[in-house]
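What you see is the complex with one protein chain gone and the rest in place.
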Amino acid sequence: MATKLEQTTGTGTSLRDDICIMVGGQGGDGSLTVVNLLGRVFRSIGLNVYDARNVLSRIRGGHADGIIRASVRDIFSTGDQIDLLVAFDEEAVQAGISELASNATIIFDSSKGELSEKYRKAGFTIFSAPLGNMAALSLRKNIFKNTIAFAVLGRVLGIDDTLLRDVLRARYEHRGKEALEANMKALQIGHEFANQSIKEGPYRLRHGSNDGKILATGNEATAFGFLVGGGRFFVGYPITPATDIMEWLAPRLPKFGGVVKQAEDELAVINMGIGAAYSGARVMVATSGPGQSLMTEGVGHAGQAEIPLVVVECQRVGPSTGEPTKNEQSDVNHVVYASHGEFPRVVVTPGNAAECFYMTADALNLAEKYQLPVFILLDQALCQNSQCIDPFDIGAVRVDRGKLLTETDLAKMETYKRYLITENGVSPRSIPSQEGGQCQVTGNEHNEFGLVSVDKMNRLRMMTKRMKKVEMARAELPRGVNFGKADAKFGIIGFGSTYGAVVESMEQLSKRGVSTRFHQIRTIYPLLEDDLNAFADPLERIFVVENNYQGQLALMIRGVLRRNERIDSITKFDGASFKPKEITGAILTAAQSKRNEV
Amino acid sequence: MATKLEQTTGTGTSLRDDICIMVGGQGGDGSLTVVNLLGRVFRSIGLNVYDARNVLSRIRGGHADGIIRASVRDIFSTGDQIDLLVAFDEEAVQAGISELASNATIIFDSSKGELSEKYRKAGFTIFSAPLGNMAALSLRKNIFKNTIAFAVLGRVLGIDDTLLRDVLRARYEHRGKEALEANMKALQIGHEFANQSIKEGPYRLRHGSNDGKILATGNEATAFGFLVGGGRFFVGYPITPATDIMEWLAPRLPKFGGVVKQAEDELAVINMGIGAAYSGARVMVATSGPGQSLMTEGVGHAGQAEIPLVVVECQRVGPSTGEPTKNEQSDVNHVVYASHGEFPRVVVTPGNAAECFYMTADALNLAEKYQLPVFILLDQALCQNSQCIDPFDIGAVRVDRGKLLTETDLAKMETYKRYLITENGVSPRSIPSQEGGQCQVTGNEHNEFGLVSVDKMNRLRMMTKRMKKVEMARAELPRGVNFGKADAKFGIIGFGSTYGAVVESMEQLSKRGVSTRFHQIRTIYPLLEDDLNAFADPLERIFVVENNYQGQLALMIRGVLRRNERIDSITKFDGASFKPKEITGAILTAAQSKRNEV
Amino acid sequence: MKCDIAMTRVVSPISPIWCPGCGDFGVLASLKKALSDLQIRSKDTVIVGGIGCSGSIHNDLECYGIHSLHGRLLPTAVGIKLANPRLTVIAAGGDGDGYAIGVGHFMHSLKRNPSIVYIVMQNGTYGLTKGQPSPTAVVGYEGNVDMPFDAVLTALSIPSTTFIARGFSGNQSQLTDLMKKAILHANSNLGFGFLEVLSPCVTYNDTYKEWREEIYDFDAEKGYDPKNRVLAFSRASELVSQKRIATGLIYTGTAKSLETNSLNSEVPMALQDISLPANIPRYEELLRDFR
Partner (left out) sequence: MKCDIAMTRVVSPISPIWCPGCGDFGVLASLKKALSDLQIRSKDTVIVGGIGCSGSIHNDLECYGIHSLHGRLLPTAVGIKLANPRLTVIAAGGDGDGYAIGVGHFMHSLKRNPSIVYIVMQNGTYGLTKGQPSPTAVVGYEGNVDMPFDAVLTALSIPSTTFIARGFSGNQSQLTDLMKKAILHANSNLGFGFLEVLSPCVTYNDTYKEWREEIYDFDAEKGYDPKNRVLAFSRASELVSQKRIATGLIYTGTAKSLETNSLNSEVPMALQDISLPANIPRYEELLRDFR
């Protein structure tokens, strides 16, 4: 067994203010741990990071990798290419090869043999060593190869050894002495080997100044936003990529007098949620596509019975069980249109972790003020990729419970009508235990008292009352954010995690002489038509960017935009997020060809 | 107790070739029985009939009425007004009063007192008698009042006594001697009383020549179409207004080697359906909105796993439990868009019972040829209202099972791939028990063998393959039917039960000098854009008529029609079907006002 | 239920939608009496109805009433109770609602032991949809081929059940008594008070006569020990095989309630101060997790 670190094609050191690293192997090889450690290292030197995972829907085995990008600038995508690949097997190289930069560096675990010739492209710098064997030999466990790799990575990136040690210690400190010591030893082994071969690492990283930033995934931010927004009752059923929300809340919510329940299925989830919301708690449920499908009847019930409820839908690749761990935005139609009959609903779409926090807190207000279900539509990339953002401004959050009555209010009333017809469609709400607020609540059509009614006039008034609430809410729904040049002729519309890639693509386009303007939609239902038209009116062409097959948002926008022949769709539905260059390419191509009528 | 038949305001006899009668009282009063008997009478004299029910979601008590219209012409609506009202109580008069013709006749059961002055409008002819009391007195059961009323009705309509007797006998013959005799006696009592007061009835009916026609509801026709189309496995869960389909099939399907199963819920329904279809049977399930909501995950699964399945959705007033017995068309969005992710589906919309028959049989072919879920979207009025149509042409039905392999086919293959990528997206299908057809079927993304795969290229190819099937199917999807003048400037678009009212409205408009053209949509997803544009291109204005709040079809059409500013929405969402005059009125008003941009 | 506030001020309960003679009238009457005897305040009572004839019972009481979806009354009720455990929460629905479409939630409620009462109006049929067989339908009823579900046996099979009883709409005094016991059980935070009521559907499945004959009343048996789960199972099974039906308080035992297990706050969630200022310092602490 050879245990030397082999280097091919050295290239000298390059100073980077932006770098993207992929760490891959079999599920269980610990690739994601390396990514996590790197994240801590990069943040310690003031860089922003953004990471993404590419795992299978299985627990061990099968290819799995993590990608982490670090930059002196704000970043919300993994960028266009991978600069540095750590591969614990050849499959990982195969998985990454198409995305490697032409001058990429590969750290290859040669325990099962050297890297095939076909992957050794000119321009690559390859460090090859039997990392797994080294770990097995010195530490008796193959798994420590990931810490060895981490050590090597440090040298390749020109990171100070002390920093690596600190970071490693911080991670393993609480996991028992044995684990800590073994890992520290692995680090040392890695460093020793690196000493033999790497004189000067191929990279140096420019340090940044991001010390104040925090690191959060969309799921964590959503969970925290819920708590700060006064959410106290969370009920869920495990499903990727939504489970993290439940798991973040589980140890924390009870400390605030709240509860996290795991129900027997999503039918129970939504109906328990309805019960708790009716009872007066602030409630959120979270799921992904398959669970959302099971909640279909329930959300209509909440709409009809006028129950305030927040539903987080963490999209993944569909339909059916689809690809549980992959990214897609194909449930737009489903949350906008699902459930029989017509009822008021709101669907908001944060684009990064910061927005997840604020918009979740606010979704609770919207739900209570308008007494309707509010969907927060996320996507796997937004849910699970960590990103650096400014610390959440807790003081900026507001708790507004809308027309929630007190017993004093009720005492003043002659008669209490739960579904009183009012100007803006919202009826003052009592909750059980309040004297004088006794009433009936039902998903059948009902009169103002909540008693079942099929009277035609009543039906007309009740439908109008309920549907009106969406119109009334419009003014305070999260408005789209505009980016880019006011005089641009090309527009981009998108939502959710595509935000990061779009913003970078705009820079690329600008360098190619194409100036663009971007409208990041944050309320996808109802579409804020005035804002959209105001954005779109001056534009010659509009590209709707979304991670799905049909161009679901594009089709919705076609229904509300003036001169909708200007609209083009840019879609991607292979389970991966957009790369900035893909959007750039699509727009450049379209810009060159003549306007095509979609 | 006065038992005389009082008549107020006689008006002389009018000869009718079209009449509409309402019979109302409390649930359990037997109003619907009278309607049913009248239907038999009318059909015996060669008239077409169309009936509708207006009942509560409860078994006994509460107002309930039936409406039956008879005409020498083809009719598919109850028309604009009620000519003759049989009221077993004053509530029934209240329920009917707004729809009564100015010269209407009322037969009033005065057992609980005379009809209030406020309902005695000038122009009305009122026959008043204590029908219930008479029945109780002579036959010991109040319920026989309905047969007494039937007798009086006969006289009012100038129907031959023998015919009434024959019809009554036909109905009660098989229900035991006692029931028959009591009813015959009630008939006689009715006639005797009528003899005292009605010299000449206010109406005479022109006889028609509809002897060859049959009488069917949309549900019955759908059920029969399923059977004739080779359907053998039906599974359902009771729900109004879909249950009739299960109940029609229950005694009949087993005679053809089939089975009707009542499952524990709609989740079981759709998944049992999927299992049976996968196994090789021709399968249909039927439900209404709430059940459809529960089937949401399942239909996506059928789409992704490529299982041929027919799903009947009998719409009622939504959302949630809504108004179970009332008419609405508000699940368009739901069947078109529901379920997470994107998968191929087809949604067809018959407009009358004849189309229900043929289109259901054909839906089975479409499902098998393209291996996808096909929805048949009905509405309560179409489902449950009886209508006279030409006998089903059984010989015209075709059974085409598409690319269903035989063992011989399989024996010739080198390798069998369940999800083989083919030109038109359809992969030859094996069924269990076939040697050589062993394969994996799954709702996860999969490769051609049906093995789970998250390969990006594979994903692109599989999505494209599946979605392509809808495009391939287009050419043979049920095309819209055009009615009216080719040179009209006003167009109407509608689907389902609105068909009847639209056709009558066109005549009314034509009399008012407005000529129109009607496109009855029969495939609502995918919209057959070419047909729609061909229909719409010459038109100045287009009115989309639908029984819902949002104008769901109108919004879909806006997405595909050229010059979509021509589109207006005519909606109704009070639980009742359109009356022809309502459509006429809306179009006339719109025609007078300036074009409004929707 | 004799209401503690003027009834018309809140809402005039409509008269029941049931057919004359329907067993559900008896259930309503007993429930009213039980609530009134126990002096439970209407403002603190929530009736959760299912979908079915039976599932309209909440309309006829002057408490807080919520009509849930078909089969979903139990999760709805559990949500209500968790958010405010001070409430008296009574879920009441049909056997189709509870044992067909809702049986999954029934099983999990038995398991979780929430301190609510669950009344199932068992009539062997789907009344509201016009007489199809429900899971309790006997073999032969409307083409039913499956052996009937016996909820008492199944409830006994769940180790954490704490209160299992069966009443008969035709026996008001026993029924009222069982309801009171069930309510007291739940309101003492002892867990799930499951009470099946034989409540004949006179229109589609009039079983008054048969049931009167088939009933075997454990309450009337001297020395019957409702604390012995295995015995209860064996006795009830035996009755099933004799085509008889066990009634009375069949089993009562102890297990921690869902509320005891899940809640740790004095103030019910529904009534807590969730405003921002009160909590800022503690939220700020959590921000550290993101550093």
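Each chain gets a letter, A, B and C, in the order it is written, and its residues are counted from 1.
To be clear about the criterion, contacts are C-beta pairs under 8 Å (C-beta built on N, C-alpha and C of every residue); 3 or more make two chains touch, one makes a residue touch a chain.
Worth saying up front: this structure is predicted, and the values here are computed from it rather than measured.
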Options A:Y237, A:Y278, A:Y358 or A:F578, residue touching the unrepresented chain: A:Y237
Contacting the left-out chain in the complete assembly, out of C:A29, C:M107 or C:L184: C:M107
From A:N54, A:S320, A:S453 or A:Q552, residue that would touch the chain that is not displayed: A:S320
Which residue of C:D146, C:E213 or C:E285 touches the chain not shown here: C:D146
Residue, one of B:L180, B:L420, B:V452 or B:A590, that touches the chain absent here: B:V452
Contact with the hidden chain (one of B:I143, B:L163, B:V399 or B:M472): B:V399
Residues from chain B at the interface with the omitted partner, ascending: 214-216, 220, 224, 227-228, 230-233, 235, 252, 254-259, 261, 263-265, 267-269, 271-283, 297-298, 301, 305, 391-392, 394-395, 397-399, 414-417, 431-444, 449-452
Residues belonging to chain C that touch the chain removed from view: 100-104, 107-108, 111-113, 135, 145-150, 153-154, 156-160, 229-230, 233-234, 237-238, 240-241, 255-256, 258, 261-262
Interface with the unshown chain - residue positions in chain A: 28, 56-62, 237-240, 243, 250, 262, 264-266, 290, 320-321
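FYI, only the chains that are shown with their structure count from here on.
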Gap in Å, rounded to a whole number, between the CA centres of chain B and chain A: 45
Multi-chain contact sites of chain B, meaning residues that touch two or more partners: 56-57, 290, 320-321
Overlap residues in chain C, where contacts from two or more other chains coincide: 67, 69
